[in-house]
Structure formats: C-alpha cells, structure tokens
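Got a structure for you, written out below as structure tokens; questions coming shortly.
A single protein chain has been omitted; all remaining protein chains appear in their positions.
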Amino acid sequence: MVERASPLGSDFRPGSYGDFANGAEVTILELDRAGIVEATAWPGQEKALCEALAGACNLRLSAGSGNGAANREGVCAFNIGPGRFLVSGPRETLAGQLESAVPDTIGTVTDLSHGRTVLGIEGPKAEWVLAKLFALDFASAAFPVHSGCATAHHEIAVQIQRRGEKRFELYVSRSFARSFANTLRRAAEDVGYTIK
Amino acid sequence: MSPRRTSAGGSIDRTRTIRFTFDGEAHTGHAGDTLASALLANGVSLVGRSFKYHRPRGVFSAGVDEPNALVTILREGVREPNIPATQIELHDGLRAESQNRFPSLAWDFGALNQLGGRLLGAGFYYKTFMGPVAGPLKGTRFWMMCEHVIRRAAGLGRADYEADPSRYEHMNAFCDVLVVGGGIAGLMAAEAAAKAGKRVILAEQEKQTGGFARWSGETIDAKPADAWAAEITARLSALDNVRLLTRTAVWGYYDGNTLAALERVNDHVARTPKGHPRQRHWTIRAGTVVLATGALERPIVFPGNDCPGVMLAGAVRRYAGEFGVLPGEKTVLFTNNDSAYQAAAAIRRAGGHVAAIVDVRKQIGDEATALATEAGVVPLTGHAIVGTKGGKALSGAVVQAFDADTGRLSGEARPIDCDSLAVSGGWQPVIHLASQAGGKPVWDAEKQAFLPPEPTQRWIGAGAFLGETGSVEALASGRNAGLKSADKRPSRAKLPETAPSALDLTPAPVLEIRGKGKAFVDFQHDVTADDVRLAHREGFVSVEHLKRYTTLGMATDQGKTSNVPGLAIMAAARGIEIPQAGTTRFRPPFSPVAIGALAAERYGDLKPERLTPLHDWHEEHGAEMTPAGLWHRPLAYAGAGETVEQAYIREASAVRRSVGLVDVSTLGKIAVKGPDAATFLDRVYTNTFSTLKVGKARYGLMLREDGLVFDDGTTWRLGETDFLMTTTTANAGPVMQHLEYCLDILWPDLKVHLTSVTDQWAGAAIAGPKARAVLERCVTGTAVDNDALPFMGIVHGEIDGAPVMICRLSFSGELAYEVYCGAGHGVHVWEALLEAGEPFGITPYGMEALGALRIEKGHVTGAEIDGRTTARDLYLDGMLSKKKSFIGSGLMDRPALIDRNRLRLVGVVSLDGQPLGGGAHLVESGNRDEPGDSIGHVTGYCYSPALEKYIGLALVKGGKTRHGTRAFLSDPLRKRFGQVEIVSHHFFDPDGERMHG
Partner (left out) sequence: MLIDCPHCGPRDLAEFSYQGDATRTRPDPASTDTQAWLDYVYNRPNPAGRHREYWQHTGGCRAHLVVERDTLTHEIHAVAPVRGNAKSGDAA
C-alpha cells in the first residue's frame, strides 16, 4: 500500500501557536480518513439511499437537510445537498463498499478519498474560530451534533460536520487545503491553538 | 496639577498618570481620559486646522460626533489620520499629531487661505477646474498647476505610504436581539430580552456601557446613575445568553436585518498583543434590533462659532462630569432650550465659573431658573451670541438682544469676557441606522427634530432615539422594547426609580444667528451658512444637490452636527419649512471604518492559493511558479545560469527529441454519472459522445447558448454510465456551473449526477517519442503497447504500487499519455515515472514549454477561446455535429458568426528573428508611425525549438485566405514593429504522424 501524502506541507507540524499563554483553547489536526465518498440519490430515492448507506456503514442516518450520523468504527456521514451525502471512514475500501451497496436505481457513488482533506478543530473556542470564517450559526441549537452543511470561505468550498459539542470536522478540496489550514490557523491565533 | 482639572469627581482614575505626546510635546493625563479630555485638562485649546481655510480649531464635542479635533495617531510604525480625539482612549505612549498645518499648528501658512475665503466658496472646485475658456491663460494648463497647489493645501490628515501592518478580523454573529447602544434604555432592553430567554448582543461604541448615566449625576434606584449602570451591566455579563460588545460601533444596517459593527479591540493599548486583532469587523444577523442609539446635540450657527473654546453644552457637561475637566475658567452658555442649564449647573458643581447664560427664548421655566441660580447667574433671555473674540483661543463672546420670532437683532452688541462658550441647539435623535434600514425620517415640528421612520425591517426604538429626553422615559421604553423583541407584552412591574425632570428640552426654532463673519455649519468641510445660501442662489435647492455642491455633511463625521442646521438654513432661504426642504438619507458607515477591517483576513495577496499535489516537488526542483487563476503552476525549471527562455527551449526540445513530463493536475475534472450521462454529453458538446466506446476518450467542444466557443477538453468513458470529463484549468468552475444549470433548469428529467473530482486526481502528461518506453518500464497490471493502448484508449494499472489510469492523448503532438493517480500518490507516481525515464533523459517541463509545444501544433487554449470566437473561427467546424442539436446550435449560424471576414486562426512567423508579442496587433502597412487599421492580433507566441524561429498564433481577418501573405506586427507599447508571414497554424507535423506512431 502506497502511503498518501498530506497536502498541508511541512509548516503544519505539532506544537502550540498563537497566544497560548493562558493555554491553547483549540486543537487543530489533520484527520486520517482513508475513505471519503460522495453518494447522491435520484429524485425520490433519498430515503432509499439513506437506508443503503445506513445499512452498509452501520449508521443511524436519516434523510433530510443537514442530517448526519456517526458510528463507533469512525464512519460518519452527513447531508451536503439535495439527496447528497458525504460519507467518510478509516478504510480505503469505503468507495467500493458503497458502490456495491447503492444500486444505480437509487443513485451514484463517487470516490473522493484523495480529493478531500479533513481538518478537525476542537476545544472551547472552536465555535469562536469558525465564526470568523463562515457566516453560519454554530450554536448547538442551530447546528446540533452530527449535523452538517455545505458552505464556503470565499472561494473555498467547505463541508462541515459537528462531531461533538466542541468538535467540528471540515472537509476541503485538497488543492485548497494548505491555504485553508493557514487561514484557520491564523483565525485561531488569538485564542491560542495546538496542532496535534 | 493640570490647569483645568478639577480636584475631585468624574470616573477617571486620578491615581494613575498616563504619559502621552501631542505634536511631540509631552503631556500627562489620567486613566479613563480620552485624548480630548486630557488635552483640555492640559489647557490645549488649539488642536487642528480646518479643511479649506486652515482656521484654528478646538475640541467641539465629547463623542462620536466630533467634527474638529481630528488627529493623526502614530502607532506601531504606522500613521493613522483623521481620528477624533474624543474617541481615543488615553494610554501610555500614545503619540498624536495635529493635522493640516505647516510648518506648525500655531504658525500655519495655509491660514492665508482665509484671506481668499471669498474665492473658496461653495462649488469652488466645480467653478475653477473647468480650465480657462477665455483670457490670456486660454488653452494653457495653468489651472492644473493651481489644482496641484490647492489640493495640497486643502484636506485633512495625510495617509501613510506604508502598508498597514495591523491585523484585522471578521466575525459572524447570530442573535435573537441586537441592542444597539448601551445607555440606560439599551441596558434595560437587553436585560428584559435576556430574561425572556433570548440570545442577546449588546453593542456599545464607547469603552463602557451607561451612556449619559455615566456623567449626568442623576440617581437611579437611590444609587448614582453610573453605579446603577455598572450593576446592570455586571448582571448582563454574567448571563450565558448575552454577549456584551463594548468599543463596538454598529455602523451599517443592511437588508435581512444584517448589521455591520466595528469593534476596536486593541486601539486603547499601545501595542496589539501577538495573535490578536487591532479591530474586529462584526457581521450580525439579528432577529430583532433594538435601536437605543440616543441623541446628539446640535449647535446653533453664529459668526465666529468655530473659534477654539466654542463647544457643545452637553460636551462641557460630560467633560466636567466624567473626566473632571473644565474647558475654561469662565464659561458662557448659549442655548435655545433648557439643556444648557444642566451644563451650567454641572460646571458650577465641578468648581467652575459660569459667566453668563444667553438664551434666545424670552422666557424660561422654574427648573431652568433654579439651575441658573445654582450656577450663579441670571440668564440673559431674549439674547443671542453674534460673534466671538480670539484667534487660537476664545477670549470673549459678543451678545446682542434677539427676537426669536422675527430673527431680528437689536440694541447694542456688547462683549462678555470668557474663554469657553458652550452651545446647545437642542437634540437630534441618532436615527442613522433606522434610515439605513429603509424609510424616511419624520420631522417633528414640536420637538424640532427628525424622528425615526416607520420600521421597514424588524427593529424597535428605545430611549432618546425616539425623541424622548428624560431618564424615566428611557428606562420604560428600553424595557418595553426588550420585552417586545421577545414577543412579550409591556410590563407593569416597577421600573428603576429616578427623578422625573421638569426641564424643557424642546428647543426654540432658532438654529442660526445671522451677523458679520463666517458662521460655520459643517466644521469639518468648512461649509458656512453663506455657502448654503450661495448654493441656493445658484439653483441647488434639493438637499441632495446641496450636499454634493457644498460637501455639507460629507466629511468623516457624516454631518452629525451639521445636517439639521444646514437643512434649516436651506429651508429658510427657500422660505419653506424643514420637512419640505427634505431630509437626507443616511448611508453607511455611521462612523469611519478602516478599509483593513473590511478586508480582514483577506490580507496580503488576497486570494487563496490552489496547489497541485506536486507543488512542493516543483519548488524543490527549481521551478519558477506562475499563477494560473488561483492555481500555481511551474513556468519552467531553470537550472543554474539558465534563463526561463533557455529553460523552456531545452524542455520543449527534450519532448520532441526524447520524453518529457508535465504536471496537468490543474485540469478541471468532472464525474458525469447516470443512465442519461451519454445523452447529456451529446447535448452539451457539439460532437457526439453516445457513440464513444467504454475505455476510450474523445476530444469535445462546448459552445455557449449564443453560439460562441465556451470550452474544450477530452471526456473519457470509464463505464457505460460513467464518464470523466476534463475541462481547461481556467474554465473548470464555469463549466461545472453551466452543466449544473443545464441539469437543474433545462433538462431536469435527465438522470445524471455531477461531482467535481478535480482534486481527486493528480495528473502527469508524459510526452515524446520515448513516452511509451518509459511507461513500459514502470506500469504493471496492464500492457501499454499500441494494441492495448491505442490513440485515445484508456487502461488501468499500477505504477510502483499506486493505482493509475492512463489515457493516450496528446496536446504536444508527440506520442503522449496522461497518467492519473490518486492525488495523495501524485509525488510517488511522478517520481516513479522520472526514475523509469532516466535512461531516456526524461525532462520535467513547465507551462512555457507546454505553450511552445501547443503553438507548434496549433492547438487552441483560452487565448484563442476568448469568448469572441466561433468553432469556425478556430477551424474546428468539423466538430459541429449536423445530426443533433446541442447547446449553441440555435445561434451558431447567425450571419455575423459565419462572415468570411471574421478574425480566424492562423500561424505567424517572425521574419526579423525577433520575438512576437502576445496581444500585439497585425497591420498591413509597413509604416511604423502610421500603421493603419488592425487586421488581427497575436494570441500566443514562443520560440519554436522545432522550427528554430519565433512563431505565434493569431486571429486575423479572413484567416486561411491570408496564408502565405505578409503583414506587420505593431506593438507600440513594447516598442516593437516588424514583418511577419501568415501561415497555417499547424506549424509542426500537420498530419499528426508523431502522436499516432
């Protein structure tokens, strides 16, 4: 198996940065997601697609705008558009697995395992940092755990899933990943951050 | 002890001494001072020179409305001009400079402008800078020279030439209720909304909440008002659902209840802490907005009203109450309402001396009389100030009997000795945000003020914003607004107790005293009452015209003190009432905003960088990178001592001779999947894809609906219902949008899904006679010979363990393949290809060589597909299917698009051995100075290693019909003129034997 190179470059290395005199208030990390897949339902097949994905990945996923789910094996999925889901997990075989689970009468599956970089941000100030970059309401009432959305920071399309009260995962196109990581890091400097 | 500082009182911290400089001179103040209060405390009355006439000016107000005391701050190596001294919190090391003076504030050459005051009246620029049309200077550029001199003399602070190193940031916020203004009304509103469970943001532009309560000396709930405000603020801070933003000015009210605010996070300290912003720009989306923005005092306009020492009465009260500063030793007050009496009493309580109260009204009420008595004077009712004495500092005021009903002065004008003159012309609610939100302000003749319009967005007013002036009303309306914002009914519960005021703050309708001498309406732009009348005489009767002609209200203070007096003077000139004269629509920003704060994180190069998986490899191997849209691509890999031109010639030659490798990861890639994918492609491409076999690729051309060429690229059929479309690098986004539009809007019945997979794949094109040999050395799992991988064939295999997909297609005209692998394996596969190519001297090549190779072959790119060319113009009409309709087929045959004389694609060869130039025109005349009309232009050029000449592609009238003829390259900007031959654009291997070999 050929190891996958990170697009983030050598500047993205462990350490504490920014104003961390009072302790870094967020952690930023690149998440290792060997499988990232987009699955899209034909009109009217949204429920069927959810069931197929839920069955294949052992997820409690339901159709509907922004809905999401995650399981203990580290597979997670969330809705990013009409009938469209982003599924990711620790195994490279995810695309193949979903291709067999989703018949072409229900929808299509596209492998994005190399095409997306997943950044995690976690900590008491995660909402504060993200609010600088996205015009989204990150309060948990408006953005509950497991839910997700598709948004953008200027030119950069970003898909976001909330994975915990203070934890978010951001999916960005690989070619923008370094630029976006730098923007995210800069946004976290006032609260201090740690790269893991 | 400072000469003007009281011995006690105010909320400054007298135990802390702050050191600062003004115009290089060292001063001290106290913690809690503003620069303005500290300067006044130090007896500095002259703080700046005016915009046009360079008249001496002093501090006029105590807040955001300051028109005069603009200074430049020198901070962290940067000069920031035009900051009101009233808004600068004093801090150690603060360095401020006065503005618009030379050589010094006290001795200013520009003050000579005052002598020419008549010349510089309203519309001066418009009248002057049309150029002399008659007289001895007719036809000369004399006026331009004058403009140069005058422009230097007029103006305010000087901006810096250095880049602003400050850090700014954006913040997005959402709330149920945004309360704008942290005075007592705003505090009550915020607490009521917060108690009802709403998410509340309270924004206060000053350093702390409380507003008027901080210096009024009133009592609320048996506590000093400032202590009461501090307590409610502390309660709010403790709530999870409340965010308190101080030093935050809400400056814009936009559609959809979206408001813009500027938080001055670190302007009050000498140095911004590392990692923190100087200022933070907030975009707040609010369910409901409570506007508790208060009211600003207006002046009365009278001759000499700009002498340093003349100040708003409310400002005098604030300096005494909050800062323990008396603006003078002897103060005269001039008013048309009761609020000056509060100021008089405040001066007396602070230990100052009131010389007189001059009131235009004939009679005043008991409470005002009582305050006058407390201040130790008998008011001069029925009188007005008609002039001032003093130059750089006030030394006296001139008073005369005045009839408020007729506006007539009578009796003898007599001087009163004073060094401070406090003026009140009544109060104007701060309705700027309500006006920005939409709706016309309403003139209230009784209150002599503009009141807020009917809301056109979800906002509720509270406090002095509504035209109410007392604290009792502010507490009640604040709480009610908070309750209403939470959809609750007004409460009958007990309000905080405060003494009702019997003062009459309704002003007499007098806003100007006419007399001899300049009477200023807009201090910041030096607009006088006479300028307004002159504008009227010259026909500028509409308020909007008046504003633009005189520049009244258009300075950085946005006319906070001048709008209403200016309107009143215009209305009087026209003999109409103020509402007939009109109001003006307020526009953002309410107070100045640094451009940097709007740009925020978009610092430096502004755009994000898009990097291919091979980016670091390119840089490590000496590539000079070049931007291509957001992408960064290698231009050429120049070795030591090699120029870019030498490098690309070496690289391109290597491709023709042996083999080269180029990063093509930036090509747009779109997965087109679904049972109707082939049908869909047939409709968006001019040629047919439904006949394409699985495992094969085809070159496709797309038109726009108007019949012009949109984009081109190859599309690969990976499965029956699975296509991979490639687009040009530049058009990846637009093509995706176009396809989505077609599917969503034109053909929603088609079952096709689109996903951008540009970033999924790293792509390397391997080109040259030895390309196949290289692949044979490294590809496993598939054969790559001509049978297994014919031209336009696709195979799947592995290179050094990484899965790859290889398509045989050529942009260079050589035997060539595009090798795609997962982006994360890009470097791995690239290095494996280089290793396998080593025996053949495989050469990585960049954009310049890529360009040279394609020009030699006559392949078109964005330079030719420029949005103006048709398929015929590019000799691609063979790709226009006649068997089907497609996007663009409806309009591609319009007469103008098939005209024979259109600009069409040709090749050009330089005949003088010199390079051509991109964009250079081609002409028929050989006369360099009179080149005549253009017959076309060069779209791309290079040195061709294969032909050993400078060649180019061009779009030329008539195209092919000119083959074999000569023309001239005319490029005056680059001082280039030379002869060229027009030839076929297929310069090299026109039959394509090499790529099929």
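A few remarks follow.
Here the chain labels run A and B in written order, and each chain numbers its own residues starting at 1.
By our rule, contacts are C-beta pairs under 8 Å (C-beta built on N, C-alpha and C of every residue); 3 or more make two chains touch, one makes a residue touch a chain.
Source: prediction; values computed, not measured.
In the complete complex, the residue from A:V2, A:L31 or A:A135 that touches the missing chain is A:A135.
Screening B:A370, B:L891 or B:V983 against the full complex identifies B:L891 as the residue touching the chain left out. Within the complete assembly, A:G81 is the residue of A:G15, A:G55, A:G81 or A:P103 that touches the hidden chain.
Considering the full assembly, B:D744 is the residue among B:E720, B:D744 or B:D899 that touches the omitted chain. Contact with the undisplayed chain is limited, among A:L8, A:C50, A:A77 or A:I195, to A:C50. Contact between subunit A and the unshown chain involves residues 41, 43-48, 50, 62-67, 79-84, 135-136, 149-152, 157. In the full complex, the hidden chain is touched by subunit B at residues 254-256, 258, 283, 285, 438, 683, 705-706, 737, 740-741, 744-746, 748, 885-886, 889-891, 894.
By definition in this document, only the chains that are shown with their structure count from here on.
Averaged Cα coordinates give subunit A a centre that lies 32 Å from the centre of subunit B.
In the complex of the two chains, the subunit B residues touching subunit A come out as 169-174, 199, 273-277, 283, 285, 601-602, 607-613, 616, 630-631, 665, 671, 673-675, 721, 751, 753, 755-762, 800-802, 822-828. Chain contact summary for the complex, subunit A toward subunit B: residues 1-7, 9, 18-19, 38, 40, 42, 104, 107-108, 110-116, 131-137, 139, 142, 154-156, 173-176, 178-180, 183, 186-187, 189-190, 192.
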